[in-house]
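I am attaching a structure below and will ask some questions about it afterwards.
Only one protein chain is missing from this complex, and each of the others stays in its spot.
Read from first to last, the chains carry the letters A, B and C; within each, the first residue is number 1.
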Amino acid sequence: MAEIEPRWVLIVDLDRCTGCQACVVACQAENNVPTVGEHETIEGRWLHWIHIERYWEGEYPNIKARFMPVMCQQCTAAPCEPVCPVFATYHTPEGLNAQIYNRCIGTRFCGSACPYKTRTYNWLRPEFPEPLHEQLNPDVTVRSRGLIEKCTFCVQRIRRIEIEAHAQGREPVDGEIQPACVQTCPPDALVFGDLNDPSSRVSQLATSHRSFKLLGELGTDPGVIYLKGGETNV
Amino acid sequence: MSENEISLVALFEKSTDTAKAIDDLHTLGIPDDRMVVMTDVPYPEQALGRTREWSSLPYIVLAGAIVGLLIGLFLSAITPHLYRLDVGGHPPVGFPPAAVITFVFTMMAIIVSTFLGVLWEMDFPSFGPAPYHKAVTDGQLAILIEFSPDLDDKVNQVLKANQADYIGEPEMISL
Amino acid sequence: MTKRVSRRDFLKLTAGATVVTGLAPSVRRMVLEPYVQPPEEVLPGEATWYASTCRLCPAGCGIIVRVINGRAKKIEGNPHHPLNQGKLCARGQAGLQILYNPDRLKNAVLQSGGRGSLKFEPLYWSEALDILVDKLETLSNPNRVAFLGGLMPSHLYKLTTRFLSSFGSSSPIIYDLHSALEGRNSTVQLSESLFGSPELPIYDLANAEVIFSFGANFLETWMSPVSQSHAFGTMRQGQLGGRGFLVHFEPRLSATAASADEWIPIKPGAEGYVALAIGRIILEERLGQASSHRPYSILYQNVDVQEMADASQIPVEVLHRFARIFADADQAIAIPGGGLAGQHNGGTSMLAVQALNLLSAQIGRVGGVFLSQPGPTAGFRQNPNPGSFENLSILIERMKSGEIDLLLIYGTNPVFELPTSAGFAEAIASVPYVISFSQFVDETAARADLILPDHTYLESWGYEVPAPGAAKPAVSSQQPVVRPLYDTRSTGDVLLAVAERLGGQVANALPWSDEVDFLQELATELHGSSLGAYDAKTPSSFWALWRQYGGWWTEKEIPREPDISTIVQEPIPVSEPVFDGEENSYPYHLHPYPSITLSDGRGANLPWLQGAPDPMTTVCWGTWVELNPETASSLGVSEDDVVRVISPHGELEAPVVIYPGIRPDVVAIPVGQGHEQFGRFAEQRGSNPIALVASITDPETGSLAWGATRVRIEPTGRKKSLARLESLAGEGRESIG
Partner (left out) sequence: MSESEVLAYPEDSSAAEFEDRLLLAERTSSEINQAVLQPMFRTSWKFWALVIFLSLLVLWGLFAWGYLIYWGMGTAGINRPVYWGFFIATFVFWVGISHAGTMISAVLRLLKADWRRPITRGAEAMTAFALMMAGLFPFIHLGRVWKFYWMLPYPNNRLMWPNFQSPLMWDMVAIFTYFIGSTLYLYLALIPDLAMARDHTGKWRQKLYRVLSLGWRGTEAEWHKLHRALSIFSVAIIPIFLSVHSIVSWDFAVTIQPRWHSTIFAPYFVVGAIYSGLAALACILVIVRKGMQLQEFLRSEHFDALGKLVLVAGMAWVYFWFAGFIVEWYGNEPVTRELIHEEVAGSLAPLFYLQMSANLIPIVMLIFKKVRTTPWLLLVATLLVNVGMFTERVLIVVGNLQRNFMPFNWGEYSPTWVEVSIVVMTFAGFALLYTIFSRIFPYVPVWEIKEGRLRYTVRRIGRLLVPTAAEIE
């Protein structure tokens, strides 16, 4: 372990994002996120851990559309954490907003408290008709119904790399750890890394004049940093 | 009560008569603790000229309150340190949550201790046979007296003099 | 299939286990072994990564697959692969669900209840092959067999053509909707006429300063979206201080247009006009490097800017602005995309656009246009370049007139993918015997007599030459990452087995014992090439590395400058777009577009892709009709109102999405839904706009003009809520300030 705990952050470069949904499917594949079907989606019960919001600006013909991938913002002052009666969600030393599935009793208080509404709840029994269950990732709990889940920054991948690195007697190098969405993102819009490491790519990008935080005015101090689109990087 | 004692129950219509009768019985030398007055209405203290007796209830409640306070403090201010999980932007123990929990536990203890305390004081439940007369719940005031046989006539006189509707052996009813 | 581990396998296994990349090859054939004695690179609970090639679209990206205890768990981009450099799109990510799809065919089946009965009776492969051989032998004439292919691995295409030619019949006809919507065929023809070589050009987007994209959805489905998206990222924020400028011309604001700096809602079919006008202005005003203009002045002889401006409804000053932007840039590219190819005047429009690159001397320059360098991989290049719609129509005619006795179909679903007006359904009905190699019972397979399911791509062998290629000459190799789940059989092996049975010159033409022999022979041609990113001592260890790396590519980039000697000497014609359907009875242009998730519909049976929302409308699990707000109000319809879209050739019903980013005279409908058969996730869901399309073609290229149909819209008065991620109440706002 490093002397100072890492502070994992995700950089989302909105100037690169093309809204291609690769991250959405990658996340679903990596984290055993169930598909809920048409009806439940209409009911507003979809479970994507990461979703890409599309905003319209202006009127035809002078109209623009912008994409913004939104996932759990891993807040430092997370509004969702204190309200859970059973500590099913709490803050890890490396700044992750942890969700412990086998603690959760499903009060959905965190969901109501989250200003970003990125926490999803398993409304019904998730189904993986045979043999689709073979696709399930053994590193990730398959959630039963009745509990809250959300983006974990692919903590299982963080751990895997850390363990491999430490087995080789070294620290993970910057960029080695990649959540599924970051790994697949075709235009490299997503960058993951340790903010406490001044030399890391995220630390440099975080200082960009384009950087902002979602609902920054709420002071939740998210671990996801967005880079504004439509501007050059200097 | 010892063997050679007589015990009587007398029923009265009016509280004034009852009070008078009690005074007279006092003059006969029968002390308060040998008389029991049963009514279907709580008469104010001294209404029937009896001495007010000491109750330990407030102390029981106080003790209960302190216990509750300590439990509340333990749960809300100590256990979070024993079981340390950090939640976003909050200290392990914050004053407001601790205050709420402590307060509620104190109140709970007060309520429970009051209830248990009063039962204990009335040494309830006591279903065993006890001298009683059903007329009591119909509005009659009953005096239960125990005295030495030599006072028998005097007592009866006194009771009659005060318009006792009924004078007789108290029947032991298993309540 | 052999039921023992041969010595060769053993070598492969050990070779696999010793490689540090961690990309180990899988076993070659089905070896039924319990996990108490696993193949030695498999540790229970330990993940092994196998390199292979993605087959969900023709691009041919390299993938690595995480396999645990013999089960594929996750697909990721192959970080070593020069094309996609570790990246993958939504479809590529969802590939697992083809392998584990609950609706897969588990063995060869005979449709015993007659075509369309969906009553299937399982067959032993020997029996199935008997039938196939018998059908071939009893043919009165080898030309009475036709092979219709779509997305097929290169090696299979090679084998098939060999097989057919040796058998004396004509080579396979390749057609699939995805390629048609990309305009692959037209693009190939274009570069043949301009650069004298029939292949897809590479646009060096990463280094471009200005990109004019004419209907090319290069960030969604067009050509090689992953590598193009990657290049786009670099173009945006790659170089310090530099930020490329993207202008997108399309009637609908697609996801690509959304990522652009400017979107021009261009009149369908008018793209060519704009390109011509811009070119003309550059010439007239001698903008940019005037020196390089001279040879091209002839191209624009009969172009009148004002006319063009009127025809395209884009003001002259705007055209001037674009001309200046394009000419002043050091690296400017104009991309002729699928949208153009789908018009009646597609060929000329694409030429007009490509000509801009000639004019600004972008051919073969950094940030310009290239062709992929075959290098030592020349021997691999016999790509199934999609044929034109015209060729297919000829086949359909022959089928109708009973000239075809046996139809073999691989990797395409014409019944779904062709316009109803093309009459394929009727044609196939008049073919005596139809054999499909599909893994699923899709609309076409449902009309087949015999289905010989191929392995899914994660279970099978092969290779693919990425097209359009990468800056490095590359071949992607494909290998099984898991043992086949079911009793399916690789079509290559089927052909080889059949050839063996047939004997004679067919057997001689296909001497290999199985496709692996064939592949190994081919792959080891590259052994010993000095250019390779890796090399091995022995052919067999090269074969192992070939699969461990997921292909072969050169160490350095070898750009190939297209030679433009064969330069068009006559002016670019200005051809009017022609549309099917009377303007006043069919007032709107139908604009079908490939779904970024379901592409042309082949993704529709994968729940992950069904559940992944369309980026622009955030709708999933259905079909919708995109209307401009103005159009909607004129029709008196609002969100989720079901409307009937009627073309001269058919109609469909779907709920409305009020779409502020579309021309008022255009109606956009995503392609991909509307399957009658194709498994539980796809069936009876949404509708297929292609069915409405008129089967008119571009006279230049013979491609289907899928964008040249007019429609009319009738409200039905019904409502059906769409599965949207977005809240309608939110009105697409980021925040409410």
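By definition in this document, a contact is a pair of C-beta atoms (placed from the backbone, for glycine too) under 8 Å apart; a residue touches a chain by one contact, two chains touch by 3 or more.
All values derive from a computational prediction rather than experimental measurement.
Participant: In the full assembly, spell out which visible chains the left-out chain is touching.
Facilitator: Taken over the complete structure, the missing chain's partners among displayed chains are A, B, C.
Participant: May I ask which residue of B:Leu8, B:Ile110, B:Ile145 or B:Ala164 touches the chain that does not appear here?
Facilitator: B:Ile110
Participant: Which residue, B:Ile6, B:Val136 or B:Leu151, contacts the hidden chain when the whole complex is considered?
Facilitator: Looking across B:Ile6, B:Val136 or B:Leu151, the contact with the absent chain belongs to B:Val136.
Participant: Looking at the whole complex, which of B:Ala98, B:Leu151 or B:Ile167 touches the chain that is not displayed?
Facilitator: That would be B:Ala98, which touches the missing chain.
Participant: Tell me which stretches of chain C touch the chain missing from the display.
Facilitator: 725-727, 729-737
Participant: Which residues does chain B use to touch the chain missing from this display?
Facilitator: 36-45, 47-48, 50, 52-53, 55, 57-58, 61, 75-76, 79-80, 83, 85, 87, 90, 94, 97-98, 100-101, 103-105, 107-108, 110-112, 114-115, 117-119, 121-122, 124-128, 130, 132, 134, 136-139, 175
Participant: Contact with the hidden chain only, please: which chain A residues?
Facilitator: For chain A, the residues touching the absent chain are 40, 43-46, 53-55, 70, 79, 82-87, 103, 105-109, 111-113, 115-117, 119-125, 145-146, 215, 218.
We adopt the following convention: only the chains that are shown with their structure count from here on.
Participant: Examine which chains touch each other and state the graph shape they make (line, ring, star, complete, other).
Facilitator: Graph shape here is a line: each chain touches the next, no loop.
Participant: Using mean C-alpha positions as chain centres, tell me how far chain A is from chain C in Å, no decimals.
Facilitator: Their C-alpha centroids are separated by 31 Å.
Participant: Centroid from C-alpha atoms only, then distance chain A to chain B, rounded to Å. What do you get?
Facilitator: Chain A and chain B have C-alpha centres separated by 65 Å.
Participant: Chain C: which residues touch two or more other chains?
Facilitator: Residues of chain C never touch two or more of the other chains.
Participant: In their shared complex, at which residues does chain A touch chain B?
Facilitator: 75-82, 84, 87, 89-91, 97, 220
Participant: Hey, which residues of chain B end up touching chain A in the complex?
Facilitator: 85-90
Participant: Write out the stretch or stretches of chain A touching chain C in their complex.
Facilitator: Where chain A meets chain C, its residues are 13, 15-22, 24-26, 28-30, 35-39, 41-42, 44, 46, 48, 51-56, 59-61, 63-68, 129-138, 180, 183-189, 215, 230-234.
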